[in-house]
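Only one protein chain is missing from this complex, and each of the others stays in its spot.
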Amino acid sequence: MSSETDHDLFADVDLGWEHRKNRIFLGIIFAASMFGVVMLALLLFDVATDLYVGLTEYNINLVDFLTRDGSRREELSGFRGAIVASIMLMVLVTFLAFFVGVGSAIYLEEYAPDNRITRLIEANLANLAGVPSIVYGLLGLAAFVNGVGMGPILLAGAIALGLLVMPIIIVSAQEALRAVPDGVRNGSLATGATQWQTIRNVVLPAAMPGIMTGTILALARAIGETAPLIMVGAIFINRMPRGPFDRFSAMPTQIYNWANEPSQHFIHLAATGIVVLLSFLFVMNLIAIYIRHRYETEI
Amino acid sequence: MSTDVTDGSGPGIRGDGAVGADNATDRRVRRLLFGCAVITVLTTLAIFFVLIDNAASYFFGAKLTEMLLGASVERTVKFTEFFTGTRWAPDHATPGHGVLPIVFGTLAITVGAAFVSIPIGTATAIYLSEYSSKGVRSKLKPTLEILAGIPTIVYGYFAIAFINPMIVAPIAETVFDINMGRYSLLSGMLVVGIMTIPMVSSISEDAMSAVPDDLRNGAYALGATKFDVSTRIVLPASISGVFASYILAVSRAIGETMAVTLAAGMQPQITANPFAEIMTMTAYMVKMARGTTAVGTVEYQSLFAVGLLLFVMTLSMNLLNDWFKRRFQEEYR
Partner (left out) sequence: MSTEEQSLITTEVQTENTTRTDRPDETVLESRGLDVHYGDERALSDVSIEIPEHKVTAIIGPSGCGKSTFLRSINRMNDQIDACRVDGELYFHGKNVYDDDVDPVALRRKIGQVFQKPNPFPKSVYDNVAYGLRVQGLDDKLDLDDAVERALRGAALWDEVEGKLDSSGLDLSGGQQQRLCIARAIATDPEVILMDEPTSALDPVAASKIEDLIDELVEEYTVVIVTHNMQQAARISDKTAVFLTGGELVEFDDTATIFEDPADDRVEDYITGKFG
């Protein structure tokens, strides 16, 4: 063995092909990883150029766009009604889904015994998260729009969206509650506080930043949802809704209407609407990130 | 965490007076919160009920509830026609009730999208978990999360304003000499594929990162390359999580609505031509909802028959996922 010289020490091991295989593989998976990034860049680039062309060649005025309601005539069409409707939807969804969602999470994490009913609720939650959003729209259509006779009003859309994001709020709130150390709970219980006093005074305040972050992200999901709103009849309404019982068209449904029009002018209105919608999402994500960072260090 | 404090017995520690009132509050709150949790179960039951109740009137001419009140049952649409017919036009003057064309549309989109998202998502997961440096990873992961957070309507716009006219139509014209319309099956497959990449990559990567380093080191010490370790150790060891991500992506593609409606169109047909306009089940539902469909008409009822079928398809995917997770738990501790 020791008679081997430096040179032929690894002579019996030919790794040229193995390393080439490894490099080829790395090349392929790196290219695949970049595919998603390239598509995202293309998407944003496409929307941005369409916005630019809309502003320059189709003379879309941003101020007019934000202060006018929709119209059959493309040069008069704006986004105000849709923006107001989306904001109203978000407020209603928050009222409908936040308290029930956080309440369910508290029950499941803090109170629920480990029995079949609890396991059923948990399994059902996982299943609800996999139900296509359009099915929530069907539920809204049959149960609220026609069932109780609401008609295609904003409240019906808010209920459909609220039910849709409820599982998301519950799961994120559960995670936030789980992150609160048991020592905190035991400390409170040991002073003679009841379960609820412990939750209200100690657990919930500690979990609140996490719950808020999860709720904002769930609302960001709700504001971009289109299919459930179309199902409950939020379409072809150009004016601003006057309240939760008025008919409406929200940002995504308005964008859908415009994108479906054959006229190029409408296509560029859709691009402009998408920029507004994405700006909303961007701001909501920033707030969520801010809350997460702001309170992360304090716990 | 549920400790029952009401059973305290012995001198001076019985639950009475102020403590009793606190405990009563605690019990009330507990019941209230339980009620909140039950709402989620009621939602599922309501979905089931609404879909079945309305679909019944499509097939039997009366809702379940109406039947219970004594409405007569007639076979309006036969199951055999529904499941085997190849013409779907419930809203036509001479209606066709064969659901196959729109089931074909949904499945074609789903399979095509899987051909995009599964290889690319899996490769991305391997790159993130095994190859990428910390720096690249900390940029690539949030970028893919942005891809996952973009609303589906924006993807639909991307398809109709970019993918179809700029990518698919030129290929159809230059390579196959086909003149294409605004919609195509292929652009639907592509856009749904792109949308579902982040689901596959992030869930698969979680599964791969959970593989203990012991196993990797064991293989490296035997003179394995990164390629060997990735494909022979990490991928097999994380296969159940990786498969779960595939099932989720497929389930998502089946229920996807806005992107496919804007990308693939509203023409129910069974075709092998990827440049043709097709219609998915969800696109049909959008078409019906956009029209002035009156309650009680066959068109309105068909909405729920299709919805029920869609719900059953995604539900079975979710149940398959549950079963898979239980059956193939990763063996390592």
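We just call them A and B in the order they show up, numbering each chain from 1.
Simple rule for what comes next: a contact is a pair of C-beta atoms (placed from the backbone, for glycine too) under 8 Å apart; a residue touches a chain by one contact, two chains touch by 3 or more.
Predicted model, so just to flag it, every value in this text is computed and none were measured.
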From the touch rule at the top of the page, work out which displayed chains the omitted chain touches. A, B
Using the definition of touch stated at the top, determine which of B:69, B:221, B:272 or B:294 touches the missing chain. B:221
Considering the whole complex, not just the chains shown, which residues of chain A touch the missing one? 1-2, 4-6, 9-10, 13, 15, 18-19
Residue by residue, what part of chain B touches the chain that was omitted? 133-134, 212, 214-225, 228, 232-233, 236-237, 330-332
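Criterion: only the chains that are shown with their structure count from here on.
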Separation of chain A from chain B, taking each centre as the mean of its C-alpha atoms, in whole Å: 15
Along chain A, where are the residues that touch chain B in the complex? 15, 18-19, 21-22, 25-26, 28-30, 32-33, 35-37, 39-40, 42-43, 46-47, 50, 99-101, 103-104, 106-113, 120-121, 123-128, 130-139, 141-143, 146-147, 163, 166-167, 170, 182, 185, 189, 192, 194-197, 220, 223-227, 230-231, 233, 235-236, 252, 255-256, 259-260, 262, 267, 270-271, 274, 277-278, 281, 285
Interfacial residue positions of chain B with respect to chain A in the complex: 1-3, 5, 19, 22-23, 25-26, 29-30, 32-41, 43-44, 46-47, 50-51, 53-54, 119-120, 123-124, 126-128, 131-132, 140, 143-144, 146-147, 149-158, 160-162, 182, 194, 197-198, 201, 225-228, 230-231, 248, 251, 254-258, 262, 282, 285-286, 289-290, 295, 303-304, 307, 310-311, 314-315, 317-319, 321-322
